Every structure is written in structure tokens, then in C-alpha cells.
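The structure appears below as C-alpha cells.
The complex is shown incomplete by one protein chain, all other protein chains being positioned as in the whole.
Chain lettering (A and B) follows the sequence in which the chains are written, and residue indices restart at 1 in each chain.
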Amino acid sequence: MSSRFSLSRRIVLRGILAAGSLGLVKAVSGCSPTNLAGNAERDLVVGFIYVGPKDDYGYNQAHAVGAAALSKIDGIKVVEEASVPETTAVVETMRNMIEQDKATLLFPTSFGYYDPHILKLAKEYPDVQFLHCGGLYQNGHPTNVGSYFGYIDEAQYVAGIVAAHASKTGKLGFIAAKPIPQVLRNINSYTLGARSVRPDVTNQVIFTGNWSEPVKEAEAMNSLADVGVDGVTCHVDSPKIIMELAEKRGINCSGYHTDQSALAPKGYLTGAEWDWSSVYQAYVNDIQAGKSLANGSIPHLYRGGLGDKFVKISPFGPNVTADAKKDAEAALQKLLTGELVIYSGEMKDNTGRIVIKKGASLKQRDLALEKMDWLVAGVKGSTKV
Amino acid sequence: MVEYNNASTIGWLSVPIAILAGVLRGSVPFLFVSLGECLTEKSGKINLGLEGSMLLGAVSAYAISFHTGSALVGVLVAILVGLLAGLIHAALVLQPRVNDVAVGIAMIIFSSGMAFFFGKPYIQPKAAQISPLNCGAWSHNPQIKSALSLSPLLFVGIVLAIAMHWFFSSTSWGMLIRAVGENPVGSRAMGIPVNAFRFWCILSGSGLAAIGGANLTLFYPGSWIERISSGQGLVAVALVIFARWQPINCLYASLFFGGAQALGPALQAAGVSSYYYLFNAAPYILTLLIMVATCSRSGTLAYMPESLGKDE
Partner (left out) sequence: MDLNQAVDRIERFLLPLLSIGLALILFGLFCVCQGLNPLDVYASIYRAAFGRWSSFQNTLLRAAPLMLCSLCTILPAQTGLIVIGNEGALVIGALSATCVGMLVYGFAPFFAQLLMVFAGCLGGGLWIGLLGLLRAKRGVNETISGLLLNYVAIALLNFFVEGPIRDPASLNNPASFPLADSHLLGNLPGMRVHFGIIVGFVACLLSTWLIYRTPLGFSARVTGGNYRAAQIVGLSVNRLMIIFSIFGGAAAGLAGMIEVAAVHGRANDDLVAGYGYGGVLVAFVARQNPLVAIFVSVLVGGILASGGILQRVHDLPDSTVLIFQGLVFLCVLWSDSFYGKLNSLVPHFIHGSCHEIFNSSCAPEDISHG
């Protein structure tokens, strides 16, 4: 059939011409785009990879702020790529950063980048160091890989104390993305903090199903307000909507990831924030001093809480009373010295089951906490989908 | 004004009130997009790109409201931007042999790209919002007050639905549009400028969708971030079918879909917290079942404009 023949010529020609037109353009333009200021040879090129937009007022922004702090240091050049999903796309991105941008230090900041993506790529580029945010390193993983994470639940504990003081109805609320251990830990710490000053306070949790669901988060916020909740916090990628709506409904709120007080000037109590700038600077200082992961001079697993400056609490807002501040600061001190262990027990979950036996205590770094699948007594809601 | 009293509850009534609140809040975007799609489809053209128009309307309303301090100006500019997006769609789709569905999907990609690109600087700042109509001022209960704190656009939408119903059933312009949608070949033979009618219907439809978007960023949830719309534009296309291309039914269907959106979180707050994914799928399954039940074997859907889906 004649059309088949002409089609095949069209295909070939079209393909060649399309590729060729771009190539022609390249030849004409001449210059190669790695052009920014700074001597590319001497600078340490650091690559940051975010799972969402850099300015989401949340998780990714916290990392971007840290990256911005790094780019001010002499001799460091930062390249960033945002909205990279937790699929093989991140492998491609990392590879591009290494090959096209000549990066030798990468900070892939999302949890799901680690296994299998970083693990596989690290073997291919043994001279590049991969510092992942998530705290997942285990023995046997490639030596040029490290993982860091912060115990932000400590900050949530303190936020819970403040929220309990400020609550008139005794009902708190928590809007969460998915019932996974890190999230459950935050929910539980918030509740435990609240209950440490007011034992009868309850915490209603609503799961939205995914990390970024603005409409569902808005609905959840309204539902919580409708059932009488008057202190809310969250664990989603971008708390912006929740904070703004809480302000509209006249409800107190605590932030998460970064400082959202600008969004809720009256109702913002405090918040649990990451403080990645200090972490990143510590890493870079080590590397510039010649240390590396491979020879063990930089620890593979680097985690910390309030004490190690991985996390911090936001400045107190206008609705925080002097009593609340006193209690919060006392708890803060105890957490810093290690005197206060949040998970010690006897502790029961919200179905009555004993999850921590009497006399036992799970310290901050205890691995059992990384597998948490229960909600502590006082939380209303279920982990079942 | 923001009040800082405790939000008290009135017992078991709180769940139905929460659902009512969700219905009144969540239905506005669906209402405008479905009315816009209804108008477009009455003339025989399908526009899948309204999701993009909605996003463009959302971002431009927010941006202009931020710069001018007036939410009203924001909404008006959103309409203009929606008309522009509709213009692009119409210009392509009214050419011979260009496929509606493909252009619609391409427009979603293009429009959302433009919206996110120009929206970057507006994620941090706060724009002036539309003032709510406090229909619940008679109550002392904060929950009822909040549930009945309605968007003026909801009323605009209701009036529009009624007006469109009257328009299509009783005015000559409406009849002409329907004729164009039912039988474009015959209409052309009678001298009716089919393309002109379709052009204006597509443009207006896109403008209406943009108003729906403006409500998202200037009223509820009242903020601009990239995922503010989660496929509501596409769902509105299904909604129009659910509503059998009748504007009044579009109103009811929007209320239904808006409520369904609020149902999941409301139930969780009330203590029912399982199977939320399947809950989320329920409106779509229901629409599909209704479509199957109401289609006839001869291959036509009752009330559907005949030329929809055909290149005539």
C-alpha cells in the first residue's frame, strides 16, 4: 500500500529533522550552559533534590532554606532540582547532576529516594557522596552513603504542651497524611506532651491519604473545627492551607516543618521546625576539612533532636500564656539533657493494648520506635485504611 | 472577624452540619465548571481542558487580588484569563480534523504549566479574600455560623444555573445553540453560523470555569498552592453527563459531589475511619452506574446533544 511506504519516509525524516533541529540550534549557540560564577574546577558542587516545590511553606522549603545557607559559603556551588518524584526519575536526576553538573555531594531529601535508588546509584559512583534525609542507613549499605534525620517528634511534644495549655475545650486535632511510623510518632508525641499537663485532653486525628491534598486538608480542618477542636497541628508536606484555615475558624494552631507564624498571626502557638542549615553546614565543614563517609570519619547515620540542633521550636505566639511557656521550657530542658524520655511506660494504645511495658523505656534512638504502628491512648482515630 | 472562643459542638447534629457545610463550600468550583462545560457541550463541543482554565483562573484571581487588594477585580481578571484559554481551545478545535479530546488534554498540560509558572511568586504572599456572606449570623453556635458563611459566588452560581435553564428552554439564542449542538449540518444549511456559536460557547464555558478556580483561591480553601485543584475540572465533565446536560441538575450534582468530597474527613472526625480510598471512588462509580443505566442500546444517551463527539 503506497501510504505505508510514504509513512515510513515521513517517520524517518521527521525523527531526524526533529532531533537535528535541536542539534543545529546547539551548534549555532556555541556556548555550553554551565556558566555560573565561580570556578567550576575548585568549587564543591552540591546537589539538592526535593520531592515537591521549593516554596511549599513546608518540608521542601525547610531543606531549601538549608541549601540557601550553604550557597552563601565560599567555594560551594549549589544546584537544585525540585518536584522529583520518588521513582527512577530521581536516579536520572542524580546521575545528571553528577555527569552534567559535576556534583560530588548529593542531598536527596525525600524519604523514598533511598531504597533502591540511592543504594543502586551509589555503587556506580563510589567517589560521590550521598547524604539522604530519612535515617535509613544500615550496615552493609555502600560506604559512600549516609543518612540523617531529626527527631522532630521531640519538638511536637513541646508543641503539645503549649497546645494543651491554650485549649479551652480540651480537644486537640492532628491532620496527617498517611499512617506510617514517622507520622504516628509525631501524633503520639504531640498527644503525650499535651497529656503531660492535662491528662484528659484528646487528640482527634484525620488522615488525608497523601502528602499533598489541599482540598482534603481543608475539609479535615473544617471537620475538626466543627467537632469542637481548638488546637490543631499537622504532618503533611505543606501546612499552609491548614494554618490559614485554622486562623479563619478562630482556632489555635501549631506549625510543622518551617515557621508558619506569618500565616496565622493570632492563633499560631509554636511549631516543630527543622533546622537543616546547621546540619548541612556541619556536613560541608567536615567535607571541606577532608573527612568523608567512605573512611568513616563522617558517620553514616547522623540523627539528632532538639539537643543536636536538628530541630527547633518556633517562637511562641501571642496566645501562649506565661504558664505554658514555663512548662514548655522545662520540658525542653529535660529533653535536651536526656532526662525526659517520651516513650516510657506503662503505655497503652488507644484500643487498650499495652505497647510499652511498665518499667521499660524507649529512648530517642530506639529502633522499635521506627516501627511504630499504634496510636497512644487519648488519640481518637485509627491506623487502618 | 476572627473570634477566639471555643468552638463548641451541638452533639450528634455536628456530623450532618459538617456535611452541609462541606456541600455548601465544596460545590462552588464544581458548579461553575460544570455549567461552563454544559454550555460548551450544548453547542456540540467537548472541552476537557477546563481543569487548566480553572487553574489559570485560580492563580490570576489570587495574583490580581494581591496586587490590587480587591478580590472582585481578581475575579474579573480571572474571567478574562479564562476567556483567553477558551480562545486558544476554540481556535484549535473549530478547525477541521482537529480532535477535541486531544486538544483538551494538551490544554490541561499547557494551562497548568502556565499557571504554576506564573504562580511561583504568589505562594508566599497573602491575597485579599472574598468576604463571606454570613448567613449564619442568627446563630450563636460557631459551627453553624461557619457552615453558613457562604461564598457570594455560590449565589451567583445558583442564579446562573437558573438563568441558563431559562436561556436554553425559552430564548431564541438558547434554542439556536441547542440546534447547533443537535444538528450542525442542518443548522449550517439553514444559514446559522455554527462556528461562531460554538466559538462563543467555548469561550464562555472557559470563563465560567475560571470563576470556579477563583473561588478556590479567594474563598475556600483560600490559598494558592499548586495542587489546589485535584482533578475537579475533569470530574466536572462527568458531572455534566450525570446531570443530563440540564443546568439545574448541574446544580444538584455539584452539591452532591461537593458533599462527597467532604464526607471522608467528616466521617473520620466522627470516628468512622476505614476504607477512605473506596469512599473517594464512590462518586465516580455512581456516575458510571448512572451512565450505564440511562444509556439506551441504540447508542444514544438521552438528552445528549447529537453532535457531541462527532466531527461535524
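Following the convention adopted for this analysis, a residue touches a chain if its C-beta (ideal position, glycine included) is under 8 Å from a C-beta of that chain, and two chains touch if they have at least 3 such contacts.
Quick caveat: nothing in here was measured; it's all calculated off a predicted structure.
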item: Per the touch definition above, residue among A:Gly75, A:Pro126 or A:Pro181 touching the missing chain; value: A:Pro181
item: Contact with the hidden chain (one of A:Asn96, A:Thr143 or A:Ser196); value: A:Asn96
item: Selected residue (touches chain absent from view) among B:Phe155, B:Trp173 or B:Tyr284; value: B:Tyr284
item: Contacting the left-out chain in the complete assembly, out of A:Ser83, A:Thr104, A:Asn319 or A:Ser382; value: A:Ser83
item: Residues of chain A in contact with the chain not shown; value: 1-4, 6-11, 13-15, 17-19, 21-23, 25-26, 28-29, 31-34, 47, 53, 79-88, 92-93, 95-97, 99-101, 111-112, 116, 134, 178, 180-182, 209-210, 370-371, 385
item: Residue ranges of chain B at the interface with the undisplayed chain; value: 46, 88, 92, 95-99, 101-103, 105-107, 109-117, 120, 231, 234-235, 237-238, 241, 275, 277-278, 280-281, 284-285, 287-288, 291-292, 295-301, 309-311
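Convention: only the chains that are shown with their structure count from here on.
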item: Centroid distance [mean C-alpha coordinates] between chain B and chain A, Å; value: 34
item: Residue ranges of chain B touching chain A (in the complex, touch as defined); value: 2-9, 14, 17-18, 21-22, 25-26, 120, 123-124, 126, 142-143, 146-147, 220-223, 225-230, 232, 261-262, 264-266, 268-271, 273-277, 280
item: Interfacial residue positions of chain A with respect to chain B in the complex; value: 53, 55-57, 168-169, 204-209, 212-220, 222-230, 238, 240-241, 244-245, 247-251, 263, 266-267, 319, 380-382, 384-385
